[in-house]
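All protein chains but one are shown at their positions in the complex.
Right, chain A next:
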Amino acid sequence: MTTTLTRGRPGAEEARTRAPQAGGHLRRALARNLRAHAFLIGALLCFALFTWYPMVREIVMSFQKVRYGETHWVGLDNFRQIFADPEFWPAWRNTLEFTGIALFFGFVAPFVTAIVINEFRHAQSYLRILVYLPVMLPPVAGILLFKYFMDPGYGLFNQILEFLHLPTSSWLASQDTAMFSLVIVSTWANMGSATLVYLAALQSIPGELYEAAELDGAGLLRRVWHVTVPQTRLILSLMLMLQVVATMQMFTESFVLTGGGPQGSTTTVVYMLYNYAFNFDKFNTAAALGVVLLLVLGAFSALYLWLERRGGEE
């Protein structure tokens, strides 16, 4: 017991030899622990108030309802209500659609960009700054700028397409292209961080591996597939998981650009949660939706950890 209390602190061992009585020793250990906890208390309180307690409260709330200022237990009523909401499944479909398209672009584009930049012997730091610039904008600034570009009439994008004699798009104004347009904005604004992370990972790949692969007659694409990808597998899968969790919580782009429309085609799960709470004043229903989101993303994270561990054992 005492060894765990004083572990890793030779200073405390000395202190003990100087204080022979058992009582003094105990008091010292107690004082040391109190002091250590005094350093922790600020962060601990904040975690308790803003993470741990809300977590418990959300689960409790999701089984309750407030009527005329009184709180009642209502079992699964809130969950029944959200599952019966005609917007519920479309919201999940929209969210998954965003996540899917955003992964296709937001996952592939930074990796390819990083591979290309890594081959250059010139201008590497310029390109690095370039891809990261949009990440530093206030998100709303980037989003509203693209709203202007995506105007179906005078917008820059359609004018460029017209100039190239390509078909124009109605971008945010149409149900079919609205979500895709949000992905474009989001990828432009966010791909910088992933690119730089991959770039760092690429630079740690030993050159001999490429040499060996080349001696074995592997072409460019096969070297990417058999050397680059396996060597960066850990960071790739970690970023994949982080991106899925982040894009599943998409809210700002929809809120600012489309208000969830047209015809609800960009209403995401978090947007729906926001509407329940702040437009319809149904906080308990919103909490139930929050629990569902927690469970889905929690299951996804658990699956990731399980696959990662299994991969590590092989």
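Rule of thumb we're sticking to: a residue touches a chain if its C-beta (ideal position, glycine included) is under 8 Å from a C-beta of that chain, and two chains touch if they have at least 3 such contacts; residues count from 1.
Operating definition for what follows: contacts and distances are computed from a predicted model.
J.: Just by its UniProt name, which of "ABC transporter permease", "Extracellular solute-binding protein", "SpoIIAA-like protein" or "Response regulator" is the chain not shown in this complex?
T.: "ABC transporter permease"
J.: Pick from A:Gly42, A:Gly69, A:Pro86 or A:Gly217: which residue touches the chain that isn't shown?
T.: Touching the chain that is not displayed is residue A:Gly42.
J.: Which listed residue, A:Ala173, A:Val224 or A:Leu240, touches the chain dropped from view?
T.: A:Val224
J.: Which residue numbers on chain A touch the omitted chain?
T.: Touch with the absent chain occurs at residues 4-5, 7-11, 32-33, 35-37, 39-40, 42-44, 46-47, 49-55, 57-58, 61, 113, 115-123, 126-134, 136-142, 144-146, 148-149, 151, 153-154, 156, 159, 163, 188, 193, 196-197, 200-203, 205, 207-208, 210-211, 214, 220, 223-224, 227-228, 235, 238-239, 245, 248-249, 251-252, 255-256, 270, 273-274, 277-278, 283, 286-287, 290-291, 293-294, 297-298, 301.
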